[in-house]
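Remarks on the structure that follows.
Missing here: one protein chain of the complex. Every other protein chain is in place.
The letters A and B name the chains in turn, as written, and every chain counts its residues from 1.
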Amino acid sequence: MSESLVQLLASEGINLPTEVVERGIEAYMLHMDVGSVRIRTPSEEKRIAGVFRGNGPRGSERSLRVGFDRYLLELAASSRVRVIRSLVTRVGWHEDRPEIEHGGGRRASYDLVALAAGVNSQLLQNGCEAAPAYTFPGTLTSFISEFHLGQAAIQASLGDAMHIFLLDLPRLEFAALIPKGDYVTLCVLGHDVDETVVDALLAAPEVRRCFPGGKVPQMACHCFPRLNVRPPAQPYADRLVWIGDCGVARLYKDGIGSAYRMAKAAARTVAFHGVSAKDFEAHYLPTCRTMNWDNTLARLVFMSTTLIQKLRPLRRGVLRMTSTEQANREKFDHMSSVLWDVFTGSAPYRDVLVRSCHPGFIASLTWNLVAGNAGALAGKRYGDGP
Amino acid sequence: MTEGALGKTYSSGELIVRQGDEGNCMYVVQAGELEVVREEHDGNVRVALMNAGDIFGEMSIFERELRSATVRALGEARVLSVDKKTFLRRIQEDPPLAFNLVKIMSHRIRRLTEDLATLKAKTSPPAPRANGQERRSGRDRRHGGGRRSGVDRRASAAGRGRNA
Partner (left out) sequence: MSTLKTNAGADGCADSLVHPTQGNTPAPCTLGCAGGNDVRQWLGIVAQRTKLGLSDAQAYARAWGVIADTNPFPATLGRICPHPCETSCNREAKDGAVAINAMERFLGDWAIERHLPLRRLEGASGGASIGVVGAGPAGLSFAYQLARRGHRVAVYEQREHAGGMLHYGIPAFRLPKEILQAEIARIVALGVDLKLNVAVGRDVSVDELREQHDLLFLGIGAGNAARLGVPGEDGPGVVGGIEFLNAVNRGEGFETPSEVVVIGGGNTAIDAARAARRRGASVTLLYRRTREEMPAIASEVDEALAEGVSIEFLVAPTAIRRDAIGPNAVMVQRMTLGEPDESGRRRPVPVPGAPFAVPARLVIAAVSQTVDWGGLEPLESAVGKAQTENGAPDHHLWSGGDMLGLGIAGMAIAQGRHAAETVHAMLTGTEPPRAQRRAAAARDVAADFYPASPRAPLIERPVAERIAQPDLEVHETLSEQAFLQEADRCFSCGQCHGCQYCFMYCNGGGFVRIGQAEPGAYFALALERCLGCGKCIELCPTGYLSAAEAPN
């Protein structure tokens, strides 16, 4: 959970209990072939929450204190939301209201149905019977696996930090190792991630080094979840609204945060305006558009991270610039803040882009490119060398 | 302070904010107890105690004034900061987000009004209807009177319960 969402929730009076947060994260390590660098949180506090979704890793159900989803459901139930534990298998229309079918044939119709079924359920894959204008979002396959290492080993090898890998491997965008309680979560983002991509990544020395004894342990479980990378056509209709991943979502990072924002935008529309397609168009669509626009800018941002991935001299410059900034503890600027926000999803991509176009940023990067590569030729190492 | 903790951990006596400093964030107490101290010419006055869930320092989100009091940890405490920039941007996007803060601030104004009345009652001859106020101020004195005034005290039933 991103820093910005943690802050947002806290200011709304929702403080995540320590049972829900598997680990507070205060920094991240950026690993590249040219070296690694630790980027601290701006205020040196634990502002990122490592949480488990659903039941947590396979086999952890008994030991999991409280999963994030369960916490949220209980929070909703405490606000007098009726939680029905049943699998929804169809969303149709009955007379003048949307109707859902669940639990093997039971039906119920409502004044409004908010669809938050994500992109990993089959429910909406082939569109929605009740709203022909809706199309399923464009998706990309990612990879997530869990390793059971135990708290002590995790503290020793990964610490209170997320580890980001920017490696020049085919089809890999980036990968991350996130410590959560007794487990470490591996997230791999890229283009049609499959076992080949994962294997190549797990074979990389930069990744192996992060595991105790340089050995990748057995996975407790893994899956290939889909990510929303292209918005659906018309995420609303009369009495229907799509939120979360099956609606408009932020590209790659801060999915929970973006789901929360979109859900609030939809709820505001319903509470203050109405449930017709017109109401959503007037009051929900603008928030969708803002998000979509920011995602367009995100593509530019990720194009530049791809460039960093591909070009070794650029990696040297980035590494030198970041480690120099990090050496100066009072300052958190330029490359540190840009990288922080890209990989933690704490700020809109627009902000990231604006900051990276700052003359100071460009000047500093230029200088570090020259100095870093000259230094490398002279055998000098920056950051925690390879 | 477990691995599942968010925010920054402060040891006993450590300052979180200092009166007169510039502020660019507000704080949410995650665990432990904090005291709010106002530095006056004739010494320090504790104006409030804060516990988990309480918010303070929110005034600097909305105005450019300096911090109005010092906040320090009483025993080990954990506090999460909320950036002014992040928060203000989100309020633009989602105005009801400010509602919680407005509620807290409104509650504080209500308490300040009560405190003001109490102070006035002490310094001027008692008005015929001031008996209730008298009793209340008396009780406050018995309990050290430390918890009333308005430095960023969040309305919390738990807080009130402890006070009574």
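Miscellaneous remarks
Criterion: contacts are C-beta pairs under 8 Å (C-beta built on N, C-alpha and C of every residue); 3 or more make two chains touch, one makes a residue touch a chain.
Keep in mind it's a predicted model, so treat the numbers as computed, not measured.
Touching the missing chain, out of A:Thr89, A:Thr135, A:Thr290 or A:Thr305, is residue A:Thr89.
The chain omitted from view is touched by exactly one of A:Leu16, A:Met29, A:Val198 or A:Ala376, namely A:Val198. Only one of A:Gly13, A:Gly127 or A:Pro225 touches the absent chain when the whole complex is considered: A:Pro225. Although one chain is not displayed, chain A still touches it through residues 58, 85, 87, 89, 104-105, 120-123, 141, 145, 195-196, 198-200, 202-203, 208, 215-219, 221-226.
Methods note: only the chains that are shown with their structure count from here on.
One simple way to say how far apart two chains are is to compare their mean CA positions; for chain A and chain B this gives 34 Å. Of all residues in chain B, those touching chain A in their complex are 2-8, 25-26, 28, 30-31, 52-53, 55, 79-83, 86-87, 90, 93-94, 96-97, 100-101. Taken together, the chain A residues at the contact with chain B in this complex read 4, 6-8, 10-13, 15-16, 18-24, 42-47, 49, 65, 151, 155, 160, 181, 261, 264-265, 268, 287, 290, 346-347.
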